[in-house]
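All remarks here apply to the structure that follows.
Every protein chain but one is kept in place in this view of the complex.
Now for subunit A:
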Amino acid sequence: MQSRIQASRPFRHHGGTGAMIAVALVNLALSIATLSIWRFWGRTKVRRLLWSGVTAWDDPVEYTGTGGELFKGFLVALVVIYLPLLGLYTWAQALVVSGDPLGTILLSVLYPLTVFLIAAGAYRARRYQLSRTLWRGIRGGQTGSAWGYALRSMAVWLLLPLTLGWVWPWGEMWLARYRLDNTCFGDRRFCCDAGVAGLYGRFAVAWLCIMAYVGLVSLLFVQTFLDSMQTGELDEAAAPMIPVMLLGAVIVMTLPWAWYRAGFYRAMAGGTTFEGARFSAQVTTWTLIRLSIGNGLISLFSLGVLRPWVALRIFRFACGVLAVDGVPDFAGIRQGWDKGPKTGEGMVSVLDGVGEF
């Protein structure tokens, strides 16, 4: 496919690690000084740096969101979503305490409702971010319905245990297609027809490895437990087993899973087109493992403070692997009429405090 027209790599990331770490540390200091209210402006600073480091066809990407928009979005979600939800949870808890069966029913409605709202909030957050992303002065955007997306996510999550996980590759791609099909640049949409035909082989290997490992470990634990019941004391030899088992987990589970993920990203990018140009991503298992382990270690040892660095690594990785077959007809792309939401990301920032960088 790449040989038909020459595939190019138009994306490049120029951001330096040092500058990003400096921003992360300043944000930490200011967040402490302001009882964390700074976090909305801090997040915006990080995004400015992330976005503006990217060039596509030699022109830079811009992020035009502001901290004030995020702050207002947070306040609105606090009043409209969080406080009513908190009231309902408190009421349900009080009912459960008094032994009223209505409490349990109410909670069993509230938990999925919260997951639903987080999914919808994540979709709306994406709309905000895309509407604040400019290239050559033209805005990105997102169509589609946040509720529709949240319903689809819920369906996938519901089917996951029913199918023992086998719905995952299809479900994940289904959601990715919905996101990409609704992603716009100017007045034009991206188009994603990625399928999962080639993915189930990789998924089966990963699934079997994980199941076999979990089964083996639980068997070992039961055995050790039974032994200790007989002798009345814990077997001393069991302690050194723990690091061995952790290492085993990395090798037996991470490798096949990364193999599957690499396949997923390639399929997703390969199925995506924009104005006659087809994307591709040269993601390999090994580079993906290196990226994830590095990111995991950075987040862990900095207690999350250096997550902007993690984001930078992901941006660099994406710019490095994405290639485009053909050049879209940029002259035909006009500015979209939708300027995006006035405030940003309230629902996710209030319901899922961890969030992105």
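Assume contacts are C-beta pairs under 8 Å (C-beta built on N, C-alpha and C of every residue); 3 or more make two chains touch, one makes a residue touch a chain; residues count from 1.
Here is the rule we go by: contacts and distances are computed from a predicted model.
Asker: Out of "ArsA family ATPase", "SDR family oxidoreductase", "Peptidase M48 domain-containing protein" or "ABC transporter permease", flag the one the UniProt entry gives for the chain missing from this complex.
Answerer: "Peptidase M48 domain-containing protein"
Asker: Out of A:Pro60, A:Gly144, A:Gly294 or A:Pro341, which touches the unshown chain?
Answerer: In the complete complex, the chain left out is touched by residue A:Pro60.
Asker: Based on the whole complex, identify which of A:Tyr82, A:Trp157 or A:Tyr200 touches the chain you can't see.
Answerer: The missing chain is touched by A:Tyr82.
Asker: I'm checking contacts with the chain that's been left out. Which of A:Ala94, A:Leu226 or A:Leu300 qualifies?
Answerer: Of all options in A:Ala94, A:Leu226 or A:Leu300, contact with the hidden chain holds for A:Ala94.
Asker: I need the residue numbers on subunit A that touch the omitted chain, in ascending order.
Answerer: 12, 14-15, 34-39, 41, 52-55, 57-60, 67-68, 71, 74, 78, 82-83, 86, 90, 94-95, 97-99, 135-138, 185-186, 330-335, 349-355
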